[in-house]
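Quick notes on the structure that follows.
Of the protein chains in this complex, one is absent; all others appear in place.
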């Protein structure tokens, strides 16, 4: 983290992408709410789904894959199985071979449960060396970018 | 297992309850498909959701809870994130304090991915001694029962 | 399940392989004990570790991999984070391309928490067609086999 990254806003209107996640029995931990580590699993799920369906990411055969380089989450309220989560996502920073996604999660009552961010570095699958983001993937990420 | 339990049918019409599950990034394992252990997490999720929403199960405060006593799964085909699972459930056996659920999972093309079963023993939360299934919970389970 | 499979014994001396597992925070579910689905994750972990370290399984590059075809678990007592699990394993049946492992888990007091079994079918990674078990892998599995 060369320069500090601000937490993204707890405001659905700030995000161009929205999806809904379902909670599972095992998400709840011994304290009765969704465990903090699962929030990162939600981030992974939301991000990769968009990359696969709209950016051409092929997680099985593709020559370029996205690896997580840094992640962060600020927890603002509980989530509970059974139920759903409204997940919002945008691109906060887009570099040559890396991208920082910004995400916000809301409970079914519209309360913000968490905001966070997640950095992907795109690399060649074989060598794990950084690979430039090009073509449909760059177009997708540009379309999700929010300009300050 | 006092007497062998047959695998449930790979036929959606055999089940009175249906729901849809979403897959997550982390469900896929190193071989590229949903890991076998996750199927049991799906069973848990499907079963408890019905018990909570329609049978009055209170997983945080309730005096009676359902503990898994035995489970089984026959794997018939892969499941893959990103995607969904059509999950079907019925009650195969209903005793005084225990119930055996039967489940079947289908991929988005309608291929059966797995059939399995899962036994809950209802117990007093405080003592973990078996507790008779009564009231709305028994009515729910009776309504999901399939008579041979 | 063409013929019923008996539950394996809750007796450590019946198993040629032993290892110890560590529990994690997230293993405990809302009822305060290790969730039932995690037991299958333990089975997967114990089995594949032996196959990799002693049978030559290469989960990243190998041409032959083992897929779970069927699994079963009988739950006999709770497990709790923080703590460890003593895991025991043997081969109950060894066919041309499939193997049924039998496992037992014990808590730190020596109480049996679960017994179960898990069937691997070995397949060609590329085609997912059954592949004969040969060489060091067959030798390993033979060495873990228990003759009735």
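Just a few scattered comments:
When the chains are written out, they are named A, B and C in that same order, and each has its own residue count from 1.
In this text, a residue touches a chain if its C-beta (ideal position, glycine included) is under 8 Å from a C-beta of that chain, and two chains touch if they have at least 3 such contacts.
All values derive from a computational prediction rather than experimental measurement.
Among the residues A:23, A:46 or A:73, only A:73 touches the chain that is left out of the figure.
Only one of the listed residues, B:28, B:45, B:71 or B:98, touches the absent chain: B:28.
The omitted chain makes contact with chain C at the following residues, 21-22, 24-26, 28, 32, 41-42, 44-45, 48-49, 52-53, 59-60, 81-82. Considering the complete assembly, chain B touches the hidden chain via residues 25-26, 28-30, 32, 35, 37. The chain not shown here touches chain A at positions 1, 4, 6-7, 30-31, 35-38, 40-41, 43-44, 59-60, 65, 67-75, 125.
One rule holds for everything that comes next: only the chains that are shown with their structure count from here on.
In terms of their C-alpha centroids, the spacing between chain B and chain C amounts to 22 Å.
Shared interface positions of chain A, defined as residues touching 2 or more other chains, are 25-26, 28, 32.
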